[in-house]
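What you see is the complex with one protein chain gone and the rest in place.
Showing subunit A:
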Amino acid sequence: MSNSSSPEHEPIPAVRNQVDLQVGLVGDAQVGKTSLMVKYVQNIFDEEYTQTLGVNYLKRKVRLHSTDIIYSLMDLGGQREFINMLPIAAVGSSAIIFLFDLTRPETLNSIKDWYRQVNGLNDVAIPILVGTKYDLFIGLDSNYQNHISNSAIEYSKIMNSPLVFCSTAEGINIQKIFKIALAKIFNLTLVIPEITTVGDPLLIYKNLGNATNK
């Protein structure tokens, strides 16, 4: 107690603003919600077959000029049996990431249901539509790729939601998802170029998810 007073030579820490942002991740089982979250926060990709018990939760701090952004990521188990825990991921989130597996069209179809459910709980969060496993997707038939890419673009327009195709295994477009989320939440201008050619890892965000055209 007696020696707890700080020595004079210690620098006074610069005042930093801190902003807490909650981001929810939803989508069918085995699309890669937990993997994406763990990759973003810990930069680890693990092939292990994990099953989320209810909700997973991780935090990551990023610096933006004089501000610390604290992301709280909430990842909900993809089984319908966990739907009564959806409020944990949806309520209070500033952005909701809707994930589907690019190699399983039915998981894109499920986005309708996830979107409806989330919207019932939180209609102000920025939606972001993310297609996962891009590394496996590019090995598939090009007609299939066209079909899925065009459907996903349609979905993103209807949801007014930025669209990103990513690969957690190969580290494609992971950071960008969260940069887009941040830009949309605070209405900031992003300089990341869009990728709009079907077959490439799509990144379409400029005219989607803006507060003004909501």
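Note that a contact is a pair of C-beta atoms (placed from the backbone, for glycine too) under 8 Å apart; a residue touches a chain by one contact, two chains touch by 3 or more; residues count from 1.
Rule of thumb we're sticking to: contacts and distances are computed from a predicted model.
Which protein name, taken from UniProt, belongs to the chain you can't see among "Proteasome subunit beta", "Exosome complex component RRP45", "Rho-GAP domain-containing protein" or "ATP synthase subunit 9, mitochondrial"?
Listed in its UniProt record, the absent chain's protein name reads "Rho-GAP domain-containing protein".
Write down which of A:S110, A:T132, A:S156 or A:N173 is the residue touching the left-out chain.
Checking the options A:S110, A:T132, A:S156 or A:N173, the one contacting the hidden chain is A:S110.
Which residue from A:K59, A:R80 or A:H147 sits in contact with the chain not drawn here?
From the options A:K59, A:R80 or A:H147, the contact with the absent chain belongs to A:R80.
Can you name the residues of subunit A that touch the chain not displayed here?
28-30, 49-54, 77-82, 84-85, 88, 106, 109-110, 113
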